[in-house]
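Sharing a structure, written as structure tokens. Questions coming.
The complex appears here minus one protein chain, its other protein chains still in place.
Per-chain residue numbering starts at 1, and chain names A, B and C are given in the order in which the chains are listed.
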Amino acid sequence: MAQLNETARVEAFSDGVFAIAITLLVLEIHVPPSDDKRLVAELLKLWPSYLAFLASFMTIGIMWLNHHRLFTLIKTSDDGLIVINLAVLLGITWIPFPTALVAEHLKRAEGVAAGVLYASSFAVIAVMYNLMWRYAVKMKLCAVDVDVGAITRQYSIIPVMYFVLVGVAFINGTAVLIASAVYAVYFSMPPSLWRRKSRSQA
Amino acid sequence: MAQLNETARVEAFSDGVFAIAITLLVLEIHVPPSDDKRLVAELLKLWPSYLAFLASFMTIGIMWLNHHRLFTLIKTSDDGLIVINLAVLLGITWIPFPTALVAEHLKRAEGVAAGVLYASSFAVIAVMYNLMWRYAVKMKLCAVDVDVGAITRQYSIIPVMYFVLVGVAFINGTAVLIASAVYAVYFSMPPSLWRRKSRSQA
Amino acid sequence: MAQLNETARVEAFSDGVFAIAITLLVLEIHVPPSDDKRLVAELLKLWPSYLAFLASFMTIGIMWLNHHRLFTLIKTSDDGLIVINLAVLLGITWIPFPTALVAEHLKRAEGVAAGVLYASSFAVIAVMYNLMWRYAVKMKLCAVDVDVGAITRQYSIIPVMYFVLVGVAFINGTAVLIASAVYAVYFSMPPSLWRRKSRSQA
Partner (left out) sequence: MAQLNETARVEAFSDGVFAIAITLLVLEIHVPPSDDKRLVAELLKLWPSYLAFLASFMTIGIMWLNHHRLFTLIKTSDDGLIVINLAVLLGITWIPFPTALVAEHLKRAEGVAAGVLYASSFAVIAVMYNLMWRYAVKMKLCAVDVDVGAITRQYSIIPVMYFVLVGVAFINGTAVLIASAVYAVYFSMPPSLWRRKSRSQA
């Protein structure tokens, strides 16, 4: 019970960080100045900010969902897991910066660096998730009835997908944002393989 | 118990997002510069910011209350519910932007676009709440003793009310803010129909 | 148990708002520009910001502590309590604005309006706390073994103390900040009268 409690506080702290990072994104959308005559046109010109906001919201949201899924499988916590989890959260709190950057530079050639940083940030976080899962498996922190191999295989693909996104960033920054949103929709699908072997949840 | 736990973390994450969005609103009220000679007059001129802050606080507060009410009826969570809930939260985190926009543009003709965006944002969130509730009913995630039909009827009216507000925005931006606050007071009333059929709560 | 759960979520949401408001205060302390030659002197000149940060942190902290104390006495929640609690939270989220204002205007005659707004905000929140407590007593939401009368008497004094602070604001803004900090220390003292009549906590 003490152990369960420990996991509970790690989850609570992580939820807080996810919730704050996802909510801070909106601060990067700047209101057009009030002496502006053509507000509708000015609002439409902000589309890179809206798109970046949406893509990052969906990605952080789905990362939270995956964090949530992992911690329904991980039943015990130790110091190593907490430290890897902090590395995951470091990635999450970092997201508002590349989001603001890509929104600001989307329409220029220099936007390449912004898009690469944006996609790379997601790729690194995806690697961290893999590390966290593999650590939990190795240290036997998971519930006993979990099909560990299937989840490990599924997770291995995700960093690859985001590294592909880094390649896309060299071609088109807008495509990176749209692809990120599409990825998020894809990852929101219930991963049937994650179901436990037993029927204890029925 | 595993299922209950799952709902608990969805609620905790949602509470975090609601709490942060509602608290960030104040950041959009800008302190008049310190070399200003007539502070009281300057503070009074900020009335659109205060009114927008108040209307958005009340609306997000009442949306949190309704989220809270819904999740006392919804007893189990699945991936679909989590995704719809993320869509609701996307709407909530977005609110500080139209709030700042409407505060900035309230006194000009261009304010129409700001008011329309403000009211539309609430309308879309109200639609999302309806989707979430209908999904929960369809997937049988609710407690068994809930009068589903009555709640569905009650909820259907709310988006209509906010779409009326979009119409009001074409006439007067200030009226949109005042009506939003009045709506929030109205929605805070205990909805007697939501009471469970059984007396299990007595 | 359903009722307890309900109170738990009100407390969790309130904790979130208190935690965010108290943490946002630091954003109002602005870093002196980097081309500045005399950093130490510039940092010392920021003393009104530090003092306002400290006074508001202590006041919000002690308000959280009192919220916490109240909700160890209040055992059930209803819609009315939730709405009054939202009014309390409206006051809490508002605090960063008068804090920034008083820090900015502390050294000028115009600072009077800033100090008055600052002290009045606390006074209104103190009134809200009284309303919340009296509502909980009237609706019989408290634990049965609480010495209601003693707490009601104690709480009645707090708004009076903050209205005195409003008067002080007309004389000296710095004194308002120092007095707020002193009040917070005073309110942090364990109120022996709040102890329950029974010895059930021993």
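Details
Criterion: a residue touches a chain if its C-beta (ideal position, glycine included) is under 8 Å from a C-beta of that chain, and two chains touch if they have at least 3 such contacts.
Only a predicted model underlies this, so the values are computations on that prediction, with no experimental measurement involved.
Considering the whole complex, the residue from A:L39, A:I62, A:L89 or A:A184 that touches the absent chain is A:L89. For chain C, the residues touching the absent chain in the complete assembly are 11-12, 15-16, 18-20, 22-27, 29, 31-34, 36-40, 43, 53-54, 57-58, 61-62, 64-65, 68, 71-72, 188-190, 200-201. In the full complex, chain A touches the hidden chain at residues 2-3, 5-6, 9-10, 12-13, 16-17, 19-21, 24, 27-28, 78-80, 82-83, 86, 89-90, 93-94, 96-97, 100-101, 104-105, 108, 110-111, 113-114, 117.
Everything below uses one rule, namely that only the chains that are shown with their structure count from here on.
If each chain is reduced to the average of its C-alpha atoms, the one that sits nearest the average of all protein C-alpha atoms is B. Rotating chain B by 90 degrees superposes its CA atoms on those of chain C, with the angle stated to the nearest 5.
For the pair chain B and chain C, the distance between C-alpha centroids works out to 25 Å.
Rounded to whole angstrom, the centroid-to-centroid distance between chain A and chain C, based on C-alpha atoms, equals 35 Å.
Residue positions of chain A touching 2 or more other chains: 20.
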